[in-house]
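Provided herewith is a single structure, encoded as structure tokens, for subsequent inquiry.
With one protein chain held back, the other chains of the complex are shown just where they sit.
All chains are identified by letter, namely A and B, in their written order; residue positions are counted from 1 within each chain.
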Amino acid sequence: MQMQARKTGVWKRISKSKSLYFMIIPCMIYTFIFSYYPLTGWIMAFQNFKPAKGYWGSKFVGLDQFRFLFGDFEFWRAFRNTVAMSLLNLIFGFLFAIVFALLLNEIRHSGFKRITQTVSYLPHFLSWVIVCALVQGMLASDGIVNEVLKALGATDKSILFLGEPAYFWWVVVFANVWKEMGWNSIIYIAAISGIDPALYEAAELDGAGRFRKMWHVTLPGIRSTIVVLMIMNLGSILNAGFEVQYLLGSNGLLVDVSQTIDIFVLKYGMSIGNYSLATAAGMFKTVISVALVFGANAIANRLGENSLM
Amino acid sequence: MSKRLLSIVLSLVMLFSLVSVAGGEAAKDPTNVYGGLVALDDANDPITFTIFVRDPGMEPAADNPVLKKITELTGVTIKFEFLVGDLDTRLGVMMAGEEYPDAVFAGDASMRLIDAGAFIPLEDEIPKYANLNAMYGGCIDNLKAEDGHAYELEMYGVFRNNTVVNPSPIFECGLGFYIQKAVLADAGYKIPHTLDEYFDMIEAYLAKNPEIDGVKTSGFEILCDGWRNWALLNPAQNLMGDANDGAMFVDYQTYEPSFYQDTDTAYNLYKKLNEEFRKGVISAETLTMSYDQYISKLTTGAVLGFYDQNWNFGQAMDLLKADGKFDRTYVSVPITNPGVRDGYIEGKNPDGSLPTGLNGIGITTKCKNPERLLKFYDWLLQRDVQDYIQWGEEGKDWVRTESGSKAFTDERRALWRDSARRRDETGFTVWNYSPAWQGIYKIDGDPVTSGDSAGEYLASQSEYDQEFLKSYGIEYPAEMHSEPIVRPDYFPVWAMSLEDGSAAAIANAKITDVTTKHYSRLVLAEDDAAFDKIWDEFLTEFHAIDLDALKNEVTRQIAVKMGF
Partner (left out) sequence: MTQPYPVMHKKRFHIHTFDIVNVLIMLLVIVIMLYPFLNTVAVSFNDAQDTLRGGIGLWPRVFSAYSYEMVFKNRLMMTAAFNSVARTVLATVLCVFFASLVAYVLSRQELVGRKFITAYFLVTMYVSAGLIPTYFLIKSLGLLNNFLVYILPGLVSVYNVIVIKSFIQSLPESLSEAAIVDGAGHFRCYWSVILPCCKPVLATVALWCAVGAWNSWFDTFLYAPNADHMTTLQYEMMKLLSSSMQTGRDTSSVFGNNSEQANIITPVSIRAAVTIVASVPILVVYPFLQKYFVKGVMLGAVKG
């Protein structure tokens, strides 16, 4: 069979699995229409686009929009903040979600397990405005965090958490973990439930305890999921969002560490009607993301990990 | 030839019409052409207009009795599309797709729609309608955009006209340095005029009252949360004697705009705030507070002073009043640089102001029947209709006060103050988003709206406030300030529209960024040396902005509006 397949040409191989193409080609056409075709709009990045004038009526300005972006020191500061917060979120977000999924898996009482899981993702449904208001309350001078620190004798004066640049990124990471840990763990819990029970039996026969089973069966069982999600999320590294940062960090003391690319673009793009700048920034983000994802994917391939392609 | 003839005829007609306005008493109230609450001739031909409004809001209930009546009499139903989400996004797709509703009220963003050719010109239409003409006819040239056409029926304001006069009294100053009434009472009902006097009063009261109702007293709050940043950024221009003008200070002698952000006044202001921070009158936390935290702090009544605009903390005032803590409510005081006349209050030009040509309703090219809509607005502008919507029925909804002014009955006042009931049970929403009169009717001196009525204002004051005003020997809190200054026609800078993405627009955004950042740090500086170091850093970053771009644009627009 295999020998034969190698001898026959590409077209033979294609026609042999032509039902696969019947399944995929409509989806590719769909994707072309909804994702690739609108990219003609990237032309806006080289214009001073006015919605009223359309693509053809707007003035071409060459690379002016890019020059404005890259020539502004604030942009690079926003770039740094974005990457830093994204990386921290990525690392801690994954860590907490995975550890939580593993620990939850060890709970024996199924009712308790279900309740814990349901409760754990509740914060996901709260908007950032609500979560940030709670974070602000917790970190206030008379908030619970300062009260606990004072009771422990760690500090005698209230710490101004939201006025100190050094703390800000950690506050954002904490808020993210709080809001999304349970939600992000759902996929791992699903992956764990897909692990072949025979593997646990085998491990048990080898005399493996709880930790060894966790380490040698469960974790490897969800490893490919972790790697795949990791690579995909790496591509979103320039999307640190803007809500938390704006809600918690727009005050003058924190603006240097809180401004992200999205906030920068909102300020100098959308809010003053400059769609072209937003498009230029979007193109820049796309290039970086695609490079990162394909790079990470290649590395994963070389390491023999299960990867995206 | 014929053109010339036409123009002669036209000018003769104009002349006669002017004469008749000047001569005949009856012509003074042109708002009677329909004869009150009388049906229009096409009332049996129902039509619905969709109007996009730049504000968020809710549509009035379908069974709103007033709106039902209006529809019955005119055949017109107005369906409002209120803003949900971001205005720029909504307008962007609207213009890109040319999917316009029948009419649009876009506020400051109108310029974009005008540029996009979204609106139909109205300068030839307005004179055809008696009431619209009464309102806009006297200033139609000012309604015109740079291309020579008038596109908008401007709202909010009294424009040069013969029907109403502007100066309904100004009751309260709407912004500035607010101070708790108890602090003023404690200081023997003096009026502070400088920052030093203001903070001396606060410090004295703070020393005597470290706690108010069990809450630690706070001397002064500075809210700086996102776009609510004026408490930190704006006061310097007021100290220099200006009102709330915007990013620039304008000299009323030369009309030259200048930046106040880096002046000695600004330096001294932040120096003073820094001193108060170091004395413990201002806490560091105030600069990191969210709006909600700020409001909840004000509701305790334990805050002695702050800088703000009244609509921003009105909810906190309502709670204090509901708790009966009238002495813990606030009043704006005229703080300026020593020797400078305070100019917080924008005076009203008795003849009416000039419209900007931007802040109004535009009828779009997609409107299904512009004539019907204009006729509807014309009908709405009748005295009887306006009174019906604003005041309701005499005796049931309003009464004459002793001084002859008009005041709501308690029931009507409660209804009017409950925004949900006002929306669902009165015609307020349609009134609020249509051309409407404001001020005082010339013909009999009656107030047009409840907000214009001295009788209504005084009737709604608490006993404490009446006593408080008596102690100062004044009738309205606004009298603590100097006589309001009537602003020049250019005013204000903040309403000038800057071209999208232009250097001026970018400079404007940068100024906000740089000042927010450095002013916060100035207030919290550890000592004088640190303060001066931050100030120097600020100057460097501030002057790195393309300030001239904004200055030139503002200068240009002032020149256009002042007719230089």
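In the analysis below, a contact is a pair of C-beta atoms (placed from the backbone, for glycine too) under 8 Å apart; a residue touches a chain by one contact, two chains touch by 3 or more.
Please read all numbers here as calculations on a predicted model, not as lab measurements.
Undergrad: Sort through B:Asn268, B:Ser460 or B:Ser497 and give me the one touching the missing partner chain.
TA: B:Ser460
Undergrad: Touch as defined at the start, partner being the missing chain; which of B:Asp42, B:Asp108, B:Glu123 or B:Glu172 qualifies?
TA: Checking each option in B:Asp42, B:Asp108, B:Glu123 or B:Glu172, the one touching the absent chain turns out to be B:Glu172.
Undergrad: Using the document's definition of touch, tell me which of B:Ala207, B:Ala322 or B:Ala529 contacts the absent chain.
TA: Within the whole complex, the residue contacting the unshown chain is B:Ala322.
Undergrad: Just the residue numbers, please: which parts of chain A touch the chain that's not shown?
TA: The list for chain A reads 10, 13-14, 16-17, 19-20, 23-24, 27-28, 30-31, 33-42, 44, 49, 51, 100, 103-108, 110, 112-123, 125-127, 129-131, 133-134, 137, 178, 181-182, 186-187, 189-198, 200-201, 204-205, 207, 209-211, 213, 221, 224-225, 228-229, 232, 235-236, 275, 278-279, 282, 285-286, 289-290, 293-294, 306, 308-309.
Undergrad: Can you list where chain B touches the absent chain?
TA: These residues touch the chain not displayed: 50, 52, 55-58, 61-62, 79, 81-85, 89-90, 92-93, 96-97, 99, 101, 171-172, 174, 292-293, 295-297, 299-300, 310-312, 314-319, 321-322, 324, 326, 413-414, 416-421, 450-451, 457, 460-462, 465.
Here is the rule we use: only the chains that are shown with their structure count from here on.
Undergrad: In whole angstrom, how far does the Cα centroid of chain A sit from the Cα centroid of chain B?
TA: About 43 Å separates the centre of chain A from that of chain B.
Undergrad: Mind pulling up the chain A residues that touch chain B in the complex?
TA: 48, 50-54, 74, 132-133, 136-137, 140-141, 160, 162-163, 246-247, 250-256, 267-268, 270-277
Undergrad: Show me the residue ranges of chain B that touch chain A in the complex, using the header's touch definition.
TA: Touch residues, chain B against chain A: 86, 88-89, 91-93, 95-96, 112, 115-118, 224-226, 232, 283-285, 287-288, 290, 292-293, 498, 500-501, 505-506, 509, 513, 516-521, 524.
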